[in-house]
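Just one protein chain is left out here, and the rest sit where they should.
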Amino acid sequence: MMKHSVIITPEHVLVDGNPLMHNEKGSASLTELYRNHIGDYPKFFKMDTLSKLGFIASELLLNAEGNRSFEPREDRAVILFNRHASLQADTAYQATIQDPDNFFPSPAAFVYTLPNIVTGEIAIRNKYFGETSFMVIDDFDEKIIIKNLENAFQDPITKSIIGGWVDCSDEEHFEAKMFLMEKEI
Amino acid sequence: MIVCVAHNIISPLGSNSAENYAAVKSGKSALRKYDGLWGLPEPFVASLLDRNAFTDKRYTIDEQIVIASISKALKQTDIDVKSSKVLFIISTTKGNVFLLDKNENVFPQERIRLGVMAREVTKHFGNPNEPIIVSNACISGVCAQIEAMRYLESGEYDYVVVCGVDVQSSFIVSGFQSFKALSPVECKPFDANRQGLNLGDAAATIIYTKKDKVNDNEWVACRGAIRNDANHISGPSRTGEGSFRALRIALGDLEPEKLAFINAHGTATPYNDEMESIAIERAGLAGVPVNSMKGYYGHTMGAAGVLETIISMQAVDDHNILGTRGFDTLGVTHPLVVSNQNRATEKRTFIKLLSGFGGCNAALLMAKGGLK
Partner (left out) sequence: MDELIYTLKQQIIEALNLEDMKPEDIDENATLFGEGLGLDSIDALELIVMMEKNYGIKLQDPTQGKEIFKSVAVMADFIAKNRTK
């Protein structure tokens, strides 16, 4: 059962279908959303674009759910999909090794060259010990995603999932369609 | 029950599962020192396929070994792979990432997308379904098997083909070097003198189906779980939180005495092996033999969970607990039963355990003939 949804593009932000006002566009809009709606998590500025996007979408979802508690829990999973995996971070890391005369591989860039890091960032922020998974399909397909998340409730402990689509090809091109889903009882 | 109907491994140690198992059993390893390879300034030790053996210009090396591995697994079955009741799940962390190098221009840039790479594979086999790619860091290979189990349980597909793959490149090796995570020598899992991990190339395939009844010789994927440490994106939990929780679910109500062994991640980094020892003890499994395959193959990333499950199934078939190559003196604070020698066993179940960046951990319980 869908409880809440968030859509973020470089132009628009919708929480449960209602537009969230902001002035900036593109990557600057993510920083603006962070400052206006989160503000207490400076690790945000270390994240790659994919993690920033997924992190903000998850925060907006959890704010919509209300009664936020940061108590450890195992019954909530984070399962996300996208098209470009970690391409923005991959490109940023490649830039640190492309030139043999300026070869300084960056560990801070390399750590984000895995798309599932965003699921880890969300789990760390909220103390979720539950399942975290990341999958790639080449086109957004709601049927495939919903079916997969329904399957994830086969886990004996999972009762709710932060799930959906979180994609970016570079710092200015991104799309999140994430939701909070609860197990049908 | 979710049953394994076929499997294959393509690695520097062989091009089918039996060759690979025989090599590992006899203590062979493909780990070699490479100095100056791919223009990298620092030498490294890795288990690499001979790049010159891949001559098909239509496919990248990753794609070629995936296609070869799946073909060989399918040949053991009479599955109609063109059917919409067959799903492909590919497990990989970096796929064709080498295409980001500006000097690579043989293949179209779009092949860097994992979905495009996977579609090349399903197109080759004429499978009509959209392939799913699991990219969940180093635990991908077990996650892909758990996904397969779920798809089969829900009845949507008759067969799921799971293939794990990663092929090393300057991108991956330099990244692990920047993390100071690579061992300058062949890795030593769980050893007091371990200095880090080695990387490796491989593709490995398992085909699963659902059956109501199994015979004594069939392998059943019983249950698995994925759990997060909720601690740090690159450092393992000091309390083994995620691995402990995943292990607890995989074990369920099975008595620990029924386990032949736990095939651990055992990357031979100081923190990983220590974390696993904590998690295994917390799960009440400190008395169960533990082994690691990294001294034979290095860390094969997206392939590891599939490859190590296949090797472990064959070891149980052979009544054998494989020795941990590179291990000598136990160097973790929570005592584990680790040996560098093969040992006999008559037990029929094992747990495959993995952990990875992003704080993720996965465990899978496999039982020959199912749980009685």
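Just so it is clear, A and B label the chains in written order, and each chain counts residues from 1 on its own.
We adopt the following convention: contacts are C-beta pairs under 8 Å (C-beta built on N, C-alpha and C of every residue); 3 or more make two chains touch, one makes a residue touch a chain.
Not measured: the values here are computed from a predicted model.
Considering A:P105, A:G130 or A:G163, the position touching the chain not shown turns out to be A:P105 (whole complex).
From the options B:N127, B:S178 or B:S292, the residue with contact to the chain not on display is B:S178.
Residues touching the missing chain, restricted to chain A, are 42, 45-46, 104-108, 111 (touch as defined at the top).
Within the entire complex, the positions of chain B that touch the omitted partner chain are 178-180, 232-235.
Note that only the chains that are shown with their structure count from here on.
Across the interface of their complex, chain A is touched by residues 39, 41, 93-95, 97, 100-102, 112-116, 118-119, 130-137, 143, 147, 150-151, 153-154, 156, 170-171, 174-179, 225-234, 241-242, 245, 249, 356-360 of chain B. Residues of chain A that touch chain B in their complex: 72, 74, 78, 83-85, 87, 90-91, 93-94, 97-98, 100, 103, 105-107, 110-111, 113-117, 119-121, 123-124, 126-139, 141, 144, 147-148, 150-152, 154-157.
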